[in-house]
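Excluded from the complex is one protein chain; the other protein chains are retained at their positions.
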Amino acid sequence: MAFAGINWFKYSSPASFYPVAGKMIPWVASVAVILAVIGLYFSFFVAPTDYQQGEAYRIMFIHVPAAWMSMFIYVVMAGYAAMGLIFNTRLSAMMASSLAPTGALFTFVALWTGALWGKPMWGAWWVWDARLTTELILLFLYIGFMSLEAAIDDPRRASRSSGLLAIVGVVNVPIIYFSVKWWNTLHQGASISFDKAPSMASTMLTAMLLMTFAFWMYTIAMVLYRVRCEILERERHSEWVMALVEERK
Amino acid sequence: MLEAINLAAVRGDRRLFAGVGFSLQGGDLLYVQGANGSGKTTLLRMLCGLVIPEEGKILWSQEDIRSEREAYLQSLVYLGHLCALKDDLTGLENLRITEALAGEEISEPRAMAALQGVGLNGYEDLPVRVLSQGQRRRVALARLALTQAPLWILDEPFTALDKASVGSLKTRLEDHLEDGGMVILTTHQEIEIKAAVIKQVALAEY
Amino acid sequence: MGDGSGGRAKMNWSDFFTMGGYGFYVWGSYGVTALLIIIEIIWVLQRRKALLNRLARMSRLSKG
Partner (left out) sequence: MLAVLRCVMMRDLILAVRRLSDVLTTLFFFVIVVSLFPLGVGPEIEVLRMIAPGVVWVAAILASMLALGRLFENDYRDGTLEQLLLSPQPLSLLVLGKVMAHWAVTGVPLVLVAPLLGMQFGMSAQGIGVLLISLILGTPAISLIGAVGAALTLGVRGGGVLVSLLVLPLYIPVLIFGAGAVEASVSGLGAEAHLSLLGAILVLALCFAPWAAAAALRISLD
């Protein structure tokens, strides 16, 4: 996302951003695929078997990146929403609404893989661990954002209202995390928690970082693709969209 | 002095109007004309600062109304389609609370006199929900007798009024204009209001 | 095939799928993740195709 941020103001009008995004997508998508392949190779063939958990710990190589991405995307979403509200730029509002589905996907993936990793490690599909619980609440925030935006017809008001919700949400995420952590340690003690990740051999760390960057590139490609749809949708009355539709016929 | 420069509005993804501009000095009357749905109400609400213009600016004594928000709102009265009255409150309570929120404390006798001025004697302390639509309209218009705000923005003020009320509203508007006030209004009825300067803004159908 | 960093790469495929007895969990996670990503990609492609068709049809209607 930082890359898209640099030449941001030069391409801030949807009309000029549309072709740029179009050219970027193939590159970003192929980088994502390459990183994913290398990452998977590292995850399965290079990273050693963990002496405690055997092979089950390999779930970590998508669980942790997905959890990071879900939090990171929400913060970026709130950032774009804030820019949309402050500078009244339509494009940043569209970026915020394009980020939400991919963020929700990663949150669900983090929860799903967390449950599947929890079963072999502690014998329970769901553990009220502070981070897993916060991840679940983050999923509710994403669903709240998307349903508020879907419920309002006027696209301008929809992106501004959901933008404000994203900002209120991002302020609350740390508060929720610490209150859940407080609640978790009070009831269960710190015995079962994700803090003690298995000792990180260097190859494990590289595998995880590779997967994280692969997810990141995937997110950028997906968001750029979706924002192009948003632009076409919202600018359908403008001449350049009409011309573009003519060309395609 | 109110100035609108190159205003444009978008509703949903439909462009309502664009390039709307005018300037209004003391004593000016501005008619906003246009077919239904051409954005008359949106323009009026934009002039009140309720709607953020897609393009263009609105200046009140050379300052953008969004930076000089408090000063501008103190000198403005807006009456929309809705009467802005609470059904469970009496006409008197409604009037005094609305004026208090606009920053002008009104004593009970003055509010009573204003209500009688619009022909509501005997109805002042009844809950508004028992009043007819015309009477409710007059309670809303009673505010014009109390406010010191120079700029009046009225959306279809003559609807649901009987002949006598139309007449008294017409004279009140004319007195206000003579005292150097400004009025912006939309109306369907053909009502001749005498004013030093009469301006028009026609919102073309897009 | 694996390098010498203490990790022994799995030579045969059956070990690979059983994943040391945790195959269900590991492939359950990776499989669902891959499935969700593919679904999202298909969903976005569908959305663009449907949008372009609609725009084309609307431009034809408005012109015709």
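Annotations
Just so it is clear, A, B and C label the chains in written order, and each chain counts residues from 1 on its own.
In this section, contacts are C-beta pairs under 8 Å (C-beta built on N, C-alpha and C of every residue); 3 or more make two chains touch, one makes a residue touch a chain.
Quick caveat, the model's predicted, so the values are computed rather than measured.
The chain not shown here makes contact, within the complete complex, with A, B. Contact with the chain not shown here comes from a single listed residue; of A:70, A:161 or A:219, that residue is A:161.
Within the set A:109, A:141, A:204 or A:217, the residue that contacts the chain not displayed is A:141. Not every partner is drawn; the one left out touches chain A at residues 85, 137, 140-141, 143-144, 147-148, 151-152, 156-157, 160-161, 164-165, 167-169, 171-172, 175-176, 179-180, 182-183, 186.
Chain B residues in contact with the hidden partner, per the touch definition given at the top, are 48-52, 69-71, 73-74, 76, 78, 80-89, 93, 97-98, 100-103, 105.
Everything below uses one rule, namely that only the chains that are shown with their structure count from here on.
Here the chain at the heart of the shown protein, by mean C-alpha position, is A.
Greatest Cα centroid separation from chain C: this falls to B. Spacing of chain A relative to chain B, judged by their CA centroids, is 48 angstrom. Residue positions of chain B in touch with at least two other chains are not found. Shared interface positions of chain C, i.e. residues touching 2 or more other chains, are not present. On chain A, the positions that touch chain C within their shared complex are 44-49, 54-56, 58-59, 62-63, 66, 101-102, 105, 108-109, 112-113, 116-117, 119-120, 201-203, 218, 222, 225-226, 228-229, 232-233, 236, 241-242, 245-246, 248-249.
Interface residues of chain B, counted against chain A in their complex, comprise 10-15, 52. The part of chain C that touches chain A in the complex is made up of residues 1-3, 5-10, 16, 19-22, 25-26, 28-30, 32-33, 36-37, 40-41, 44, 47-48, 51-52, 55-56, 58-59.
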